[in-house]
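A single protein chain has been omitted; all remaining protein chains appear in their positions.
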Amino acid sequence: MIKKKNRFLIVCSKGTLDMAIPPLIMATTAASMGMEAHLYFTFWGMDIITKKKSSKLKMASVGNPALPMPNILGVLPGMTAMITKMMKSKIKKNKMPTIQEFIKMAKDGGVIFHACTPTMKLMDVAEDDLIPEVDDLIGAATFIDLAKDASVTLFV
Amino acid sequence: MIKKKNRFLIVCSKGTLDMAIPPLIMATTAASMGMEAHLYFTFWGMDIITKKKSSKLKMASVGNPALPMPNILGVLPGMTAMITKMMKSKIKKNKMPTIQEFIKMAKDGGVIFHACTPTMKLMDVAEDDLIPEVDDLIGAATFIDLAKDASVTLFV
Partner (left out) sequence: MIKKKNRFLIVCSKGTLDMAIPPLIMATTAASMGMEAHLYFTFWGMDIITKKKSSKLKMASVGNPALPMPNILGVLPGMTAMITKMMKSKIKKNKMPTIQEFIKMAKDGGVIFHACTPTMKLMDVAEDDLIPEVDDLIGAATFIDLAKDASVTLFV
């Protein structure tokens, strides 16, 4: 029998804006609730933590691209107090936080960022190309080890 | 160590027809097998439970859009007896159930529907805009609580 730890792990495999935000929000919330929270960036998700691409993520044209995201303040009531506090400190007059701000909030909350080494080799991404918030570079085996006794593992 | 309950939880983040159906089928099946089954509608998935959009979901052009879905009766052999019975009562002469019928089957089977409050604020969706099958409105923290000791949590 596998004993599950208080760990929340998310595989971030997409590089579009709409699929970059949910993992960041979920992991930050989990961390704020005392869970050990991890994000594992792989495939297109590598764009989120790559210096040149992180600020240029685009909304996907899949689904309903009409989703308006003008007022991040509106998000606040659903969040926990701690995240609310973190977010408020970042937000100025109804402006949507950037991915960089979402990343900073996650890091400030204790979320651990893992870059997928196989993807880096595949995409020819060097360690210097990654944003400094990345904690370490791990492979598939280390990911499986993390997932095996995580309480929750999601593939986004 | 986290003790896992007999709970099946699915995050519904997509609003296309092909990604709306799998969570509904999985949750209905899990409920019919005695599990506590939950659907958490967020991001584009909010369209599935929004009155004006629920009946107008479209198939995604991603993947292989040639998938024919003419004969829902063909689905039956793979289902459990209880779902088969529920489905048969809804189906007339090979016609594909609508999303509304899939939703009703899920509800009849005991699946719990949660709307994501942060998404509602973000998309300016009011409680009155949601279909009556929605059980409650919850935020990210409540979702994490549900996921933490769920036996299975999937992100669709």
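Some observations on this one:
Going by the order they are written in, the chains are A and B; count residues from 1 in each one.
Just so we're on the same page, contacts are C-beta pairs under 8 Å (C-beta built on N, C-alpha and C of every residue); 3 or more make two chains touch, one makes a residue touch a chain.
Everything numeric in this text was worked out from a predicted model, so none of it was measured.
Although one chain is not drawn, the whole complex shows that of A:D108, A:D129 or A:D149 it is A:D149 that touches it. Check A:T29, A:S54 or A:T117 against the missing chain and you find that the one touching it is A:T117. Listed for chain A, the residues touching the missing chain in the whole complex are 1-2, 4, 11, 13-16, 42-44, 47, 53, 60, 62, 116-118, 121-124, 138-141, 143-145, 147-150, 153-155. For chain B, the residues touching the absent chain in the complete assembly are 3-6, 8, 10, 18-19, 22, 25-26, 29-30, 32-33, 35, 62-64, 67-69, 71-72, 74-80, 83, 151-152, 154-156.
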